[in-house]
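The complex appears here without one of its protein chains, the remainder shown in place.
Order of writing sets the chain letters: A, B and C. Residues in each chain are counted from 1.
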Amino acid sequence: MDEALFLSGLLAAGIRLAAPIALAAIGETLSERAGVINVGIEGIMLVGAFVAVLFAVQSGNPWIGLACAVLAGVAMGALHAYFVVRLKVEQIVTGIAVLFLGLGLSGYGYRLTLGEAGTAVKVPGFRELDILGLADIPLVGPILFGQHALVYIAVAAALLMAYLFRATRLGVIIKAVGETPVAADAVGIDVDRVRFLCVMVAGGFAGAGGAYLSTAHLWGFVENMTAGRGFLAIACVVFARWNPMLAVLVALVFGIADAAQIRLQSIFPAVPYQFFVIVPYVVAIVSLAVGSRSSRMPAALGIPFARPR
Amino acid sequence: ETKRVALVLPGPITDGTFNSAANKGIEAAKAKYDIEVAVRENTDFAQIQDVLRSYAEEGYDMVIGHGFQFAEPVMEIHSEYPDTWFVVNTAQVAAEPNVASFDNRWGDAGYMAGAVAALYSKSGKIGHIGAIPVPVIEDYNLGFERGAKRMRPDTEVLSAYVGSFSDIARGAEITTSQIEQGADVVTSTGNENVVGTIQAAQKAGVLAIGTAFDSHAMAPETIVTTALINMDVNIDLAVGKLMDGTLKPETYVLGLDEGGIGLAPLREFEGQISAEDKARIDALVEDIRAGKIDDLP
Amino acid sequence: MAGSETPAPLVALRGVTKRFGEVVANNTVDIEIGRGEVVALVGENGAGKSTIVNMLSGVFPPDEGRIEIDGAAARFTSPGDAVAAGIGVVHQHYMLVPTLSALDNLALQASEIGLGRIDRAALGRRAGEVAERLGFSFERNQRIDSLDVAHQQRIEIIKALMHDVRLLVLDEPTAVLGAEDKARLFETIRELRSRGVSVVLITHKLDDVFAVADRAVILRNGAVAAMLAVEGLAPEIVVRHMVGSGDAPAVAGLAAPQGDDDGPIAVPEEHAAQVVCRVRDVTLHRPNGSVAVAGLSFDLRAGEIVAVAGVDGNGQGEFVRCMAGMERPAAGTIECFGLTSDRRDWTAARLRRHGVSHIPEDRRRSGIVADMSLAKNYLLSHLDRSDFSRFGLLRNRRLSEVVADRLVRYGVRARGSGDRMGNLSGGNQQKVVLARELDGDPHLILAAHPSRGLDLKTIDFVHTVLGEARAAGKAVLLLSSDIDEILALADRIVVFASGRSFGPARREDVDRRTIGGWIAGHADLPA
Partner (left out) sequence: MTAGLRMPALAAVAFLVLMVVALILLAGADPASLAYGVVERALFTRAGLLEALLRTIPLTLMGLGIAIAFKARVFNIGMDGQLIAGSVLAVLAAPMLPSNVLGIVLFLALGFAGGAIWGGVAGVIKARFGGNEIIATIMLNYVAVQMLSWLVRGPLQEKMRIIPRSDAIDQALRLPVIFDGTRIHAGLIVAVLAVVVTALVLMRGRFGYRLAVVGSNEHAARYAGISPARMAAVVLVLSGALAGLAGAVEVAGLYGRLQEGFAPGFGIAAIAVALVARLNPLLVPVSAFGFSLLYAGLGALARNGVVPFPLINILEGTIILVFLAGSVALSRGSGRMKEAVADG
């Protein structure tokens, strides 16, 4: 088939697959920079995915669905933050609990509301944009100008966060809080408050990631539809050395690798499909071995802050 | 007197296909017979034995395992619980005194789906997206290809696997990639991933063929027909035989005659193919019924 | 004249008591700090100085008593409150973010610039002015973790002086500063005083007290032992109050210094010959890549103490770390015990097994494991000691016995060998590190600023121990920014300055002036 067409299809699919992971990864980057890891974002994404569908259906407007998904994500983030920041309990265990909670709440909510009608309900989802009508430009058009609004939002958010960390005092504060909280505390910064907020914002991003899955990429919710993307997001964050722009890039590479394996499958039907499914993961492992100078995680990641007394 | 029946599912009842179908079946049976029902969802392989044993110990009269993976655990424990019937769906196991199985002819269903797909395809390319190649899905896949070739030998049949039963997004993407490669009729087997395929077809405006129960309502303008896997029939048969005591420790293979599979009506799509093509489909169905087809999986 | 008009002192501690478990860190302490007054806070390691600092800076509140500002009780619930009250602090353990640049560390506390974009030019200018006043070099973009302790200290001081504070608290700022820097710092302190700013200066060096302080507050065992006007005060008095009960230094185990302080102890000949390490044409780089020292060559012999002097940041730290197997020279080779710095086996593990011990420069970062007990900290360099393990299992009882003995010997103020290292005072932590590294008779002792943060008594003791080690035929490489210490201990002296090395010269061939000249970078004097 036509190579160019194949290529543009590949990239477009790559972006579609990357978007939800990227959104979640951007948020997780912020949270981890502030010293809090949330392995529960998978669960938060699920809640976002469900809430987005529910309110999109109720209101007939996907944007309202998205807004509610973000709020729901923030709420889930607040729950996580309350435990790990306020109560200072173990972050990973809490994250696992949040994961189950999100899985359950989304599934339960779905069954109480739309579940009966099942997959038949009509979801007013997002449609790809057509910026300045340039989306019809062959090949590059759809990729650059024909994506979902959330894709552009994700890129903008990543740029914004990169600026935050590089140029602003707030960024310095967040980095300090995740690196040497005692030093931030000593100059009068409320470490726990900063962390709490960052974790909540991270939740919002995860919620948006879920909303993308259920109202943009697909139009509808099914239980556990994230299928491990939350954990991929965490991997992206680490891979990107806690740099939001890189995180988006890594997610994109992931997405493209996945889109590629999908296509290779039908090109080489003789090869067992499992060898294609692992392509993205092998790519990751190999690039770890070759590309990576050792990356240090924020020194206080996972460690609650408490003053000596 | 009231009997107690447990249905053990590998996935959630909301998957819109394999598990939903079984659940609908048990619901129907509940209405029809004097039974008390328990449904266990999302049962992963490590849990199967404990679940089966618990139901048996709680005195259930019949425990239905919905999937081939239940066959082995059942064979391991059935003799310890002679008062409980163990029924396995989509597998071929049987043992005295209390193990029976109901195996729908997925291969035939795929065969019919392939035939319809071939006739509705304008590009001559059709595709099947499976979740994970478990036996029934492999049968369906094989039947799909052969059925298509029977109708149009030059049909190109694409086939790919998601690698997961629940990854609806990737299911959709694989479908999209097949559509980009020219497929204009697609079908899918598995659980939630099927929904992904149908949505991708819907967005791309190509045709899809549903599986399991008649999913026409899901996308009326997309779903030509459904290769019915009538899980409700399995369950109705099993429960019915339990009630009237005619259940035997054997494998009940459910084809068209038994109503274990079927082809949903073409509805508004009927007009989109020529009368003789329509006739060929009807003929094919009859031939399968009459066992005149030699290359069924 | 300053501050005398107003009745209420700027800051007052009234009956302040602070306990940590059964340890009483401060016991009903009453201190008043007048406006524009410089108060020196002195006392032995563990006397409770830093605890006072922590309460003044809102890290934790007193258990009893209160802190008053302008005569009104101040309730500090967090360091933020202290900052708001105009109290600036340089902590003994620096409060810097290692992964951030010097400038960003300054931005962290610069609340006046808001949360938005940092005007790095403006901030850099402000910092530059302060640095200039102090005569500090200030590389705004250097990451903190690429700076040696002395330069981190400088950043901390700049950080504290960048804001107009009413009270400036400095916890052992002079511990790591050379004479030059110290003089400039004191200059600044006097200038602050003249502007009515009050200063609390914590130090173990009596000269510091006499150089800037108006009053000396002497702490002993957490209580105020004496408050004396510095005017016409005799050093002995201060020492007596620090040590307590008039008698001379005689805390359990602390041997009195032997031999007279000027001129080292004579060395048995047979040792003097034997070369332990060969240093050949070694070039060292600073963290920023610039050349610190080039063409350094000398032999380190058994039974001698070679001191490396010079302003910090001229390669001394790098040199010691190379000797320890933590780094490799940029060029040239070091050879010890048959190991060579350009081969793979030049690792800390190997060198240690050959009897190299190392007192690291950055105690908190590299010297201790704060979360572990004193015993487990001691074990760090004695893991292979046969009597510490049986069948591959550690014998914790034996270990605690040994460590308990060292704690007494080194006069460590701690509850016992099970105490958490992080809970010890800075000086006491240093004592534990010394006990660990000087034990188990090493053949080569790399001592980077061994007496940093130690009180006088302990410094004497450490010098004695090093002297004994030399007498026992050990080789000692001493890194120090304190000329007196060098002159008191060294047999030979090397100075790193302005990109080159001077010496090594025999102790008796040089005097304070020569060394001072070398440190300043003048080659004109004989080498």
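Operating definition for what follows: contacts are C-beta pairs under 8 Å (C-beta built on N, C-alpha and C of every residue); 3 or more make two chains touch, one makes a residue touch a chain.
What you see is a predicted model; the values in this text were computed from it and never measured.
The shown chains contacted by the absent chain are A, B, C, with contact judged over the whole complex.
Screening A:L10, A:L23 or A:L105 for touch with the missing chain picks out A:L105. Residue C:G418 is the one among C:G418, C:G499 or C:G516 that touches the chain not shown.
Of A:A4, A:L134, A:L160 or A:V282, it is A:V282 that touches the chain left out of the display. For the options A:L87, A:I137 or A:A156, the residue in contact with the chain missing from this view is A:L87.
Note that of B:A6, B:V87 or B:L142, the residue touching the chain absent from this view is B:A6. Taking the complete complex into account, B:N42 is the one of B:N42, B:S123 or B:T251 that touches the chain left out. Residues of subunit C in touch with the missing chain: 324-326, 347-353, 358, 360, 362, 365-373, 376, 379-381, 383, 389, 392-394, 396, 418, 420. Although one chain is not displayed, subunit B still touches it through residues 6, 12-13, 38-42, 44-47, 49-51, 53-55, 57-58, 68-69, 71-72, 132-135, 163.
Contact residues of subunit A toward the unshown chain are 43, 82-83, 86-90, 92-94, 96-108, 110-112, 223, 231-232, 234-235, 238-239, 272, 274-275, 277-278, 281-282, 284-285, 288-290, 292-295, 297, 302-304, 306, 309.
One rule holds for everything that comes next: only the chains that are shown with their structure count from here on.
Taken as a graph of touching chains, this assembly forms an open line, each chain in contact only with its neighbours along the path. Centroid distances built from C-alpha atoms place C farthest away from subunit B. If each chain is reduced to the average of its C-alpha atoms, the one that sits nearest the average of all protein C-alpha atoms is A.
The set of subunit C residues touching two or more other chains is empty.
Residue positions of subunit A touching 2 or more other chains: there are none. Interface residues of subunit C, counted against subunit A in their complex, comprise 54, 57, 59-60, 78-84, 89, 91, 95-100, 104-105, 107-111, 113-118. Taken together, the subunit B residues at the contact with subunit A in this complex read 12, 14-16, 20, 127, 133, 158-161, 163-164, 166-170, 172-174, 176-178, 180-182, 192, 195-196, 199, 215, 217-218. By the touch criterion given at the top, residues 167-170, 172-173, 175-176, 179-180, 182-190, 296, 299, 307-309 of subunit A touch subunit C in their complex.
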